[in-house]
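Remarks on the structure that follows.
Left out: one protein chain. Kept in place: all the others.
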Amino acid sequence: MEELLYAIGISAVAVSAMTGVLEAGRKPIDLFGVVLVALTSALGGGTVRDLLLDRRVFWLEDPTYLFAAIGAGLAAVALVRMVRLPKNLFLIPDALGLALFTVLGTHIALMLDVHWFAATLLGVVTGVVGGVLRDMLCNEVPLVFSGELYGTAAWSGTLVYAALLGAGVADSGAALVAMTVVFGLRMAAVQWRITLPTFVAR
Amino acid sequence: MEELLYAIGISAVAVSAMTGVLEAGRKPIDLFGVVLVALTSALGGGTVRDLLLDRRVFWLEDPTYLFAAIGAGLAAVALVRMVRLPKNLFLIPDALGLALFTVLGTHIALMLDVHWFAATLLGVVTGVVGGVLRDMLCNEVPLVFSGELYGTAAWSGTLVYAALLGAGVADSGAALVAMTVVFGLRMAAVQWRITLPTFVAR
Partner (left out) sequence: MEELLYAIGISAVAVSAMTGVLEAGRKPIDLFGVVLVALTSALGGGTVRDLLLDRRVFWLEDPTYLFAAIGAGLAAVALVRMVRLPKNLFLIPDALGLALFTVLGTHIALMLDVHWFAATLLGVVTGVVGGVLRDMLCNEVPLVFSGELYGTAAWSGTLVYAALLGAGVADSGAALVAMTVVFGLRMAAVQWRITLPTFVAR
């Protein structure tokens, strides 16, 4: 179980780094900038979570995450220069990354005796903040605000996770269901363009 | 005294969440985004203060702040949809929030033996950073930079606070005077459009 979680975490970091490269690639940014955006995108959410929890930052604890992010980022750079990728190709692993980061973040917060509701928020932070920082660096209104269900998908999943744990379901089972909820909601939102109502004050 | 400070802190958080909703409402942002901006606006300043002071983040220590921010944010959403609020309605509680956050932040820093000058800056951070993050998320030049006296009002108040404490005045008295200074300067600045000279390099 632990080893599986570890492999999942590494994969999520790599995938997020790749999405950072795709985003940065639309701007007049040089190669170093691309690497910086990739690292921010991949490690930002978990870093903010660890700072808030006063926990040693995960990629300083274990630099494997760092290498995974840089390797995946450079691979994405090479890939994008060689073949024209369909934009949608990354939506599936991105949704997977969101699901993994969110539930993992909630799990870590709960292990540190954080109130369950705050823990669900820290899970959302883990899943979402990397992308928000990425978009802020690129000087855009963060995608999480204007696109199809994203943060909402993440939060729904973590609330399901907390509810299942509260009902006595085993951790691995609850995590699996919660990840499925996040991934399923996000994929459905992309497929059928489901959005929350946009809120504009009069 | 402690209970009064607690009630004041909760109120300031609630008010700041509402100002976040008003700001986010001018952008094409969905409901989840509005909640996120409300939370950032309400909790951002205190969170950065606690990180800098290497102190447990206040809304993880006591989730009541979290519930106050979310409740107030949702109430603001409902309110804005029902009635057309005059924009100025929120200026008074916002100035109150600035006064409370700023003096409270300085107080906390001084209790942790921070140099008095650094403590006044941490107070300003507590009062101002939530709004700065809110404006950065919404991709605008932070209001604190271009509007009527804001950060200056906060800093003046904390300097008065530190000076009174240095002169031997009791904490509660000094805090009251300092909050009055912040609130009064900010209200006067709004009323008579007082600004610091805008600085433009040639």
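Lettered A and B in written order, each chain numbered from 1.
Going forward, a contact is a pair of C-beta atoms (placed from the backbone, for glycine too) under 8 Å apart; a residue touches a chain by one contact, two chains touch by 3 or more.
Keep in mind that this is a model prediction, so the values were computed, not measured.
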Which residue, B:L91, B:M136, B:V169 or B:A188, contacts the hidden chain when the whole complex is considered?
-> B:M136
Where does chain A touch the missing chain, residue by residue?
-> 21-22, 24-34, 36, 39, 47, 51, 54, 56-57, 59-60, 63, 66-67, 77, 80, 84, 136-139
Even though one chain is not shown, chain B touches it at residues 51-54, 114-115, 117-118, 121, 132, 136, 139-142, 144-146, 149-152, 155, 195-202
